[in-house]
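Structure provided below as structure tokens; questions to follow.
Shown here: the complex without one of its protein chains, the others still in place.
Chain nomenclature is as follows: A and B, assigned in order of appearance, with residue numbering initiated at 1 for each chain independently.
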Amino acid sequence: FAMAQSSVTLYGVADAFVGSKKTNTLTAVGANLVASNLRQTMVESNGLSGSRWGLRANEDLGGGLKAFATLESGLNIDTGAGQQGALLFGRQAFVGLGGNFGGLSLGRHYSAFDAVRGAVLSAQNSAYTFDATNGYGGDFTETQLKDLQAYNQAATPANQVARAPAAAAALARSVARMGAWTGYVPRIDNSIRYETPNISGFQGVLVYGFGENKTATTGATKNGSASLTYVNGPIAVALVHQDDELAKGFHLKNTAVGGNYDFGLAKAFLAYNQAKFTGLAKQNEWAVGIRAPLGATTLVAQYAHAKGDDLGKNQSLGLQVEYTLSKRTTAYAALNQTRRFDSLAKNDVFGLGMRHTF
Amino acid sequence: FAMAQSSVTLYGVADAFVGSKKTNTLTAVGANLVASNLRQTMVESNGLSGSRWGLRANEDLGGGLKAFATLESGLNIDTGAGQQGALLFGRQAFVGLGGNFGGLSLGRHYSAFDAVRGAVLSAQNSAYTFDATNGYGGDFTETQLKDLQAYNQAATPANQVARAPAAAAALARSVARMGAWTGYVPRIDNSIRYETPNISGFQGVLVYGFGENKTATTGATKNGSASLTYVNGPIAVALVHQDDELAKGFHLKNTAVGGNYDFGLAKAFLAYNQAKFTGLAKQNEWAVGIRAPLGATTLVAQYAHAKGDDLGKNQSLGLQVEYTLSKRTTAYAALNQTRRFDSLAKNDVFGLGMRHTF
Partner (left out) sequence: FAMAQSSVTLYGVADAFVGSKKTNTLTAVGANLVASNLRQTMVESNGLSGSRWGLRANEDLGGGLKAFATLESGLNIDTGAGQQGALLFGRQAFVGLGGNFGGLSLGRHYSAFDAVRGAVLSAQNSAYTFDATNGYGGDFTETQLKDLQAYNQAATPANQVARAPAAAAALARSVARMGAWTGYVPRIDNSIRYETPNISGFQGVLVYGFGENKTATTGATKNGSASLTYVNGPIAVALVHQDDELAKGFHLKNTAVGGNYDFGLAKAFLAYNQAKFTGLAKQNEWAVGIRAPLGATTLVAQYAHAKGDDLGKNQSLGLQVEYTLSKRTTAYAALNQTRRFDSLAKNDVFGLGMRHTF
């Protein structure tokens, strides 16, 4: 390595587990939506954290100013395939300046909502598969939501039979994922991110992304997300909002509040979120969790619940035992059970795995 | 890092800006080609330089001989997507030997033309978006050029109406790009690159690529590029030629001459290029530019002009203010205005951004 002129850190996470997974396929049978279940043994990636590799650059420019850049790529270690649609650096990619004013960067950033959910609201910090609050692609299109409404509000059985296939198709896209919260856009392309300096534990973050999809007849869509967090000693609380314009004029708005408190014996988490598809439907979501360290072992439990106007009720329970082999290496056993759409679909996964960070 | 046995350098560039961009869509309206304009705010990548990450390996083999290899990947930091068609190492990939004889390598290389354009002929050295000489995909197919000719030379208005859609389609592919020069193939696959030793400031480079697309009935195409440069103190001049066989028997030949001179107060650039689509059309292109350092600030201006037989007139103006935060970090404000095809399409972009190299 030629290091004198270089100041980049190469880092990553390798996380895999072997386990069993039950997934569902939704179909319309007459007036009913029916889930057929499939259980199989799998080697899977990303039990505790998303596997990744990345480059982090930093430069001290003097006078309190610094330049920074991150390029981070997600991967499935069970197949070697890229995540996030196989984007080259699909997790994060940005370049910016930091100083007394805070930090300002341009690129593809985590939304403020997603960052707060992982770091403050969720007991399974940055977990994917086993996180009760992360999953359930609520990213319905306007058409899909209207199909669901038409089915749910159908006046006659004949009406329901006619509308069942469209409703099944609408639900199908999110049915295989774990977690109970309605989805927001977790990573915002073409975005500006500003974070305030940390003032006595308070910090604000704003991420605003340009859709860059203007046409001759429609304006560009936007994604905006803002958070305010307070972290001090044992307490961490946050208020966060995200507005995703999924199509011009069709918004999904999430507003969450919550936090965690370290009682010493255990850290408790509590969070509430309201998700609104403007003019169509809204959903109330809450989550409660705990992390209890017992020597090298940490017990983690989390339950999340979502109840929506046209989406029915969704519940998810995550349980983990993490065993710390070193600061960088953790073995784990974990399970997640999720029931969606008033228990129409029941998914679960359990596994035994390890995470190594480098 | 296990460094004892390793000798690879990890490097990169992260460049992004926020700004406004006007792009055009070309359509045929009766006998006329009409451009509809679209302006929108964007976070974009690669204002001054193409964002990238790469690996550079070097080994001293003794006796003046050395082995080298480079793998370089281009990316859009605004979305995390790969550039160059999302190739794994789309910017450069080669392995070779260097010594008293010069350097010889195999792989995917910059053409000699492209290297000279960036390093000697252009005031916006290695710039992408704001470079007045880099863009304008002149990589028309034979059919597209004939469609343009047929339209331009149509004897009657009825004839022109019939031919307008094909002509619009021919121009459409290059209309959204900045810059005024006709395109050559900037990176040559399956190529051999030889560079002579530097002899009193003189150096020659030859890059020759095999199309590897032979069929039972047609031979393989080829891409060849050769340059001669002279760099000594304040002066740098170059003569360069490239022959791209875009399809068997259909060549685009570029021949450029130019250079720059450092007057101390400013560095001035002047270049001329002739682009010929064999047997069909030719285009005369020239560029003039200046780089004037004022302390940490450098003012850059460049104007490029192209006038072609069947392609009309294209002009591009690039202006930049670069502010050096450190040797590796530059903030910039820049704009580019381009008029193509006798001002039929008017594109522009301006932005405020930063480039960090690591």
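In the analysis below, contacts are C-beta pairs under 8 Å (C-beta built on N, C-alpha and C of every residue); 3 or more make two chains touch, one makes a residue touch a chain.
Predicted model, so just to flag it, every value in this text is computed and none were measured.
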item: Residues of chain B (touch criterion as defined above) contacting the omitted chain; value: 1-2, 6-8, 10, 55, 57, 59, 61-62, 65, 67-69, 71, 73, 84, 87-97, 106-108, 187, 189-192, 209-210, 212, 214-216, 220
item: Residue numbers in chain A that touch the chain omitted from display; value: 1, 3, 6-12, 14-18, 25, 36, 38, 40-45, 51, 53, 73, 75-82, 86, 325-326, 328-329, 331, 353-356, 358
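Going forward, only the chains that are shown with their structure count from here on.
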item: Intercentroid distance (Cα basis), chain B paired with chain A, Å; value: 40
